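My questions will all concern the structure given below.
Omission of a single protein chain aside, the complex is shown with its protein chains in their original locations.
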Amino acid sequence: MGAVELLQFALAGLKNGAIYALVALGFTLVYAATGAINFAQGEFYMLGGMLSVWAYAGLGLPLPLAGLVGVAMTALVGGVFELLAVRPRKDGDLLAIIIITVGGSMVLSSAARHLFGPLEKALPAFTSTGTVSIFGAVLEIQSLWILGLTTLAVVALWYLYNRTSLGRAMRACAVNRDAARLVGIDPRRIVTVSFMLAAALGALAGLAVTPLTQTAFDVGPSVGIKGFAAAILGGLGNPIAAVAGGIVLGMLESMSIAFISSTYKDAIALVVLLGVLFWRPQGIFGASRREKV
Amino acid sequence: MDDVSFDVHDGQIKAVIGPNGAGKSTLFNVMTAFDRPDAGSVLFDGDEVTGKRPHLIVRSGIARTFQNTQLFEDMTARENVMAGAHAVTKAGFFASALRLPWTVQEERDVAEEAARLLRLVGLGEWTNTPAADMPHGLRRLLEIARALAARPRVLLLDEPAAGLNMAETVALAEALYRIRDEGTTIVVVEHDMGLVMEVSDEIVVLDRGRKIAEGPPRLIQKDPVVIAAYLGEEEADEL
Amino acid sequence: MVKRPDIRLIAIVAIALVAVFALPMLTSERYLLRVFTFVGVNVIIITGMALLFGYAGQVSLGHAAFYGIGAYASAFAVLTLGWPWVAGVALALVLTAVGGLLLALPSLRLKGHYLAMATLGFGEIMKVVFVEARPVTGGPDGLSGIPYPTLGPLEFDTAGTAYWLVWGVAAVALLLAYNVVRSRAGRAMRALHGSELGATACGIDITGVKVRVFVISAALAGLAGALYAHVVGFVSPSTFSLHVSVLLVAMAVLGGTGSLAGPVIATVILTLIPYSDAVIPGLSRTALETIQEWQEDIYGLTIIAVMLFVPGGIGSLIRRIFPERGDAG
Partner (left out) sequence: MSRSIGARLARVFVSTCIVALTVPVFLVGCDGETGYGDGETVRIGAVLSLSGSLAGLGEPARRAIEVEVDRINADGGVNGRMVEVLYEDDASDEARSVAAASRLIDQEGVVAIIGGSGTGQSMAMRQEIEPGAVPQVALAGGSIVTDQFSPWVFQTPWPNRVVVPFTLENLQAAGIERLAIIAESGGYGKDGSDVTKDFVDEFGIEIVAEEQFNRGDTDMTPQLTKVRAEAPDAVLMWAAGAEAATILKNNAAIGGAAPLRFFGAPGNARLEFVEGAGDAAEGFMFAAGHILVPETYGVDTEAYEVATSFIDRYTERWGAGPDIFAGHAYDAIHIIVEAARRSPADFTPGDLRDEIEATSGLVSVGGTFTFSPTDHNGMTADDLTMYVIENGAWAPVEEVR
């Protein structure tokens, strides 16, 4: 196991980790706004790729514009889904919202199959299909786009959360919805915005990955689980933790391939994740909440 | 809270009072093993309580209520009280699954006992109402009835009068008398001075974690140290 | 006096029981019997999950894994080791109970989504085991040729007898669960769900109840697996995937809390949607093919519709119709 190979494994882990991180950010956003886990987040990842392919191949738009259209439309789908299916649930009961998103993921993936057919679709790389070499290890330029977009998303989210009134309103809602309502924030609007942002983040991940892995109507669930695991590993509620969780999960998988075997990479990553959970029941960076007697 | 100790005698109503933040709730949680004390111990009838796991405390005869009621919202009043009898009943998973005759009998007895306790605290006609639908004042009485279902020798009440109106406080006082007359010792942590002075046989006063007075209501009412603690240093001088 | 259950409810349950057990005599069609046998298998799983979620309020996204452990254990025991079916079922029950214990104990400190993730992780790990442990599980293409269930001389080799076996077990499981729910143990579960602090104050050992109800629901899923494997004769990893676990939770949530009848009705409805042609007799080919084409959408929309228009779940509907009944059922 030479240093170059180790770096190669690390780069692969970082690249996959960035994808999981973007999806995990989507989970964290919806969790912060509703306290629930959005099981349709995987479908937003799928739609990001599919709608961009439709805009690129179907409408003939140039790639950057097609990607923008794809992400924007997915965000719209996220908003409409929240308005039609989540908001009518007045009492905001956690489990009801979760199960509604389960129903939503089935409808979204089936709709994608009906609209775009069952076969996978491709997108050309954003810039070139070339690679860049870092101390001998190699990374596709498209992967740099993935890492770049993830960093951009994290910074944008951090800025939104800390520097904008919308961000403060979102954080207020996350802490205490009733208090937020008292100071004139409409929690329902915040939930809709959170779903749209989560959809956009998932779509961004889908768009960035499609040139490498293509996309199909059923790619949602497997990446959705990884994103959820990453959000839990990091600790729900905190965007930075979600990204860290994603990177750690990506590294875990890559290193378990390197040192143990590719057959059991998912199982090993999950065993470690369960170990972390049993040791710290609120994720690596999650704050522990002692129940006041 | 540091080295607070006092005794509670059989069949007595003992009150624990003190300004906010005096450590009443902490003391309360330590007595019921919901919290561990750094030092010292809680003895009940001679045996050690402090180390025990919270759910075992009620088996040794100490039952409690909570400052913010911890009722089982979608269970009816009767079912809440029947759940309170968990410690003094035996029907296990498999015995209940097979509906063995003795479990049916035990169920019948527990149901009757629950009805009696509900009447004891004045909630007779709320038997089949889910706890969530009951008015605030009555929910406190329900929690007391639930605690009684464990046939405790000592009943610990955490601010039972909080948020009650005059009529509800009177009803509470009458319930406490009936409970004590049935031989259950009561320790109540409370702010409502009217209630405390009315029902308690003896009062302990805490301030900033220390016991500053102990004795019958008449003495405590006039004790300058207590007044000072309550009204704060300056006002006390003007008196 | 213990509340007398409402007469009308007893009548409805009686009718349903007669209907369930009359079906094999009324029709010899394997398709209909097979579909309703699948419903029976799911009802056995949901009985356990109704206790776990509906009463004790614990969510598990890994119960398809227990369903799978039960199926593979009994299939391996009977097919490869040559044990009688009953021994296979016993092995299934033991393995799933132990599996449930091993998962429940470390998960006690976990709450909400973290507990869901732990069970989801367990399910995904088991999926890798089902795919990779080829000598036992037959690998990704599964195990086929699993013999029919036998009880001593009795051989359940026709669709009708297999149907009776499954629904017989389901009826017993439901009866036992009904008794538990209306007893001290049931109250302990509902108390724990209502308020853990309150339950502890009543002397209820929270961890003990959680572990016990988790193990029992895991064992019931294992029992359902042992029945499914031998009734269908073929098992493969995709039958026990996360998607199945998620649907089981959806059935439990649609069923509503504090009720057995709610989750059972939700299970019947959701299990029959993919086979809606069996339920609606006299469908034309084109109608049937369009239903199958839009099945996934119908399934998703049904889940969303019930969650929006029946907030408390189907259980709350039943309670609204038969309000006189004080306790749960």
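Note that the chains take the letters A, B and C in the order they are written out, and that residue 1 is the start of every chain.
Here is the rule we use: contacts are C-beta pairs under 8 Å (C-beta built on N, C-alpha and C of every residue); 3 or more make two chains touch, one makes a residue touch a chain.
Just so it is clear, the model here is predicted, and its values are computed rather than measured.
Taking every chain of the complex into account, the omitted one touches A, C. The residue from C:117, C:216, C:301 or C:314 that touches the chain not shown here is C:314. Contact with the omitted chain, checked across C:87, C:171, C:197 or C:279, is made by C:279. By the touch criterion stated above, the residues of subunit A touching the omitted chain are 5, 8-9, 11-13, 15-16, 19, 110, 113, 117-122, 124, 129, 131, 133, 138-140, 209, 212-219, 221-223, 253-254, 257-258, 261-263, 266. Not every partner is drawn; the one left out touches subunit C at residues 12, 15-16, 19-20, 22-23, 26-32, 34-35, 38, 131-132, 134, 139-142, 144-145, 159, 232-236, 238-239, 265, 268-269, 274-275, 277-282, 285, 289, 292-293, 295-296, 310, 314, 317-318, 320-321, 323.
The rule we apply is simple: only the chains that are shown with their structure count from here on.
Compared with subunit B, the chain whose C-alpha mean position is the greatest distance off is A. Per-chain CA centroids place subunit B at a distance of 42 Å from subunit C.
Between the CA-based centres of subunit A and subunit B the separation comes to 49 Å, rounded to the whole angstrom. Contact of a single residue of subunit A with at least two other chains is seen at positions 293.
In subunit B, the positions touching at least two other chains are 34, 66.
By the touch criterion stated above, subunit C contacts subunit B in their complex at residues 1-2, 176-177, 179-180, 182-188, 190-191, 193-195, 197-206, 212, 216, 257-258, 326-327.
Interface residues of subunit C, counted against subunit A in their complex, comprise 59, 106-107, 109-114, 116-118, 120-122, 124-125, 128-129, 132, 196-197, 242-243, 246, 249-250, 253-254, 294, 296-297, 299-304, 307-308, 311. Residues 32, 34, 53-59, 63-66, 70-76, 78-79, 82-87, 89, 91-93, 96-99, 103, 106-108, 110-111, 128, 143, 146-147, 149-150 of subunit B are the ones touching subunit C in the complex.
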